[in-house]
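Following: one structure in C-alpha cells, then a few remarks.
Right after this comes subunit A.
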Amino acid sequence: MDRRKKDGIANFFIYASAGITVFLLVFIILFIVIKGLPGITIDFLTRNYEDKTTYVNIQLNKGEGGIGEDGYLPVLGAYITVNEQKGIALTKIDKDSPVKEAVDGLGEVYALKNKDTLTKIEDTAIDSYEKVKDSMTQEEYLKNIAEIFSEYAGQSVKIKVVRPGGGIVPMVVTTFYMIVLSLLIAAPVSILAAIYLNEYAVKGKLLNIIHFAIKNLAGIPSIIYGLFGSLFFVQILKMQYSLLSGAMTISIILLPTIITTTEETLKTIPNTYRESSLGLGATKLQTITKVILPSAVPGILVAVLLSVGRIVGESAALLLTAGTVAQIPKALFGNSASGATLTIKAYTLMKEENDLTTACAIGIILLIIIIGINISSKLITKKLLQKKGA
Partner candidate 1 sequence: MPARLAYSVELKQIRNDVIKMGSYIEESVEKVMTALKNTNSKLAEEIMKEDDRIDELEREIERQCITIIAKQQPVATDLRKITSVMRMIADIERIADHCSDISEYIIELAKEKEIVTPLNVFDMIVAMKEMVLATIESYIEEDVEKAKWVIDQDDVVDDYFHQIKDELCIAMKHNPSQIKQYVDFLMIIKYVERMADHSTNIAGWIIFIATGKL
Partner candidate 2 sequence: MSLQKKCKFQVNDLNLFYGNFQALKNINMDIHENEITAFIGPSGCGKSTFLKTINRMNDLIDGVIIEGTIKMDGVDIYSDIDVIKLRKKVGMVFQQPNPFPMSIYDNVAYGPRVHGIKKKAQLDEIVEESLKRAAVWDEVKDRLKKNALSVSGGQQQRVCIARALAVEPDVILMDEPTSALDPISTMKIEDLALELKNKYTIIIVTHNMQQASRISDRTAFFLTGDMIEYGETEQIFNNPKEKKTEDYITGRFG
C-alpha cells in the first residue's frame, strides 16, 4: 500500500471519529431538548413537585352573592373555573382579594395563587364537575358553588386548598444545598491536604503511597462510595437518608479530584516565588498564605467549579444516601432531611413513572447548568490570568 493511500485511510478515520463525536453530542442534546422542551413551563420552573393540600381561613367579602358571566365570584374577589379532577380552580385574582390574606392552620399567611384548587368549604365538599356533569351544565354547577359561598358572605370560612405540583423547585433547591454543603466540606479539607502534600510533606515513600492512594480513590466508581455512605453515614451514624449523608459521601468523592487539581496548580507556581518570599524573611505560613495561595486561586477555582459539575451529575452515590423524595430538606440529617437532586429525580421519573418529558426537561436544566459552569470556569481562568499579567 503506498503512502498516500495510508495517509488517506488514516485521515478518514481521524475525521470520522471527530465527526461521530460531534454528531453524538449534537444528537443527544437535540434529543433531550426536543423531548424535554414541552415540559418546560413556568409552572415547571416555579412549582413544587407534589400537590400540596392546606386548610386556610379566608375572610370572605360581604355583599352580593352569585356569579358573573365570566366566572367572577365577588365574595372571593376572584375568577373561578371548573377543575378537571375535583373542585374549582382560581384563574384570576383581584388585587384586593381576600384570598391573598388567607391564613393557614398555624396562623401564617398563605396567599392563594392562580390554579390553586378549592375542594372543600367548611364541611361542604365541592364535588368535581365530572361526577355531576350528567345532571347539570357547567354554568349551573358554578352557580351552585357560588350559592354555597354566598351563604358565608362576610364571614370567615375554612377552605381546603390543593396547590398543584409538577414543578422542580424542591430538586433545584436540594441540588443547590448539596453543592454548597459538599463544597463546604470538601474544598477546605482537600485544599489544605494539597498544601500539605505539595508544600510540607517530605518527598519519599510515604508521599508516593499517599499519591498512589489518591489516584486510586479518584478511580473508584461512585456506587462504591454510595454503598459506603449508605452503610456508614446513613446507618451507623444514623443520619438516615439525608442532605448531610449525601454531602459527606460526595465530599469523599470530590476529595481526590480537588486535591489533585490543586496540587497540580501549586506545582506550576514557580519555586522562585517561594524562595523569594522566604529570602525576604517571610515564614513558611506567610509565604503560603500571601504568595502561593493567591497565585493558585484560578486553579483552585477551576477545581471547585468542576466539582460543582460532578455534584450536579452525581446519581449513584446520592441515590443510596440522600434519598429520592422530591422535597426541600428541612434539616441536615434525620427524618425530614432527605431530598432528591435534579439528576436523581430525572432517574426516578424515568424508572418509576416512565415520564420521559419531565425527565428530559430536567435534562435541559442540567445541560444549562453544566454549560454555564464550563463557560464561567473558562471566563474565570481567563480573567484571573489576565490579572496576573501572564
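A quick word on the picks: all candidates are chains of the complex that A comes from, given by their letters.
Everything that follows uses one rule, which is that contacts are C-beta pairs under 8 Å (C-beta built on N, C-alpha and C of every residue); 3 or more make two chains touch, one makes a residue touch a chain; residues count from 1.
In this text the structure is predicted, and so the values were computed from the model without any measurement.
Only one of 1 or 2 makes contact with subunit A in this complex, and that is candidate 2. Subunit A contributes residues 202-203, 270, 272-283, 286, 290-291, 294-295, 387-390 to its touches with candidate 2 in the complex.
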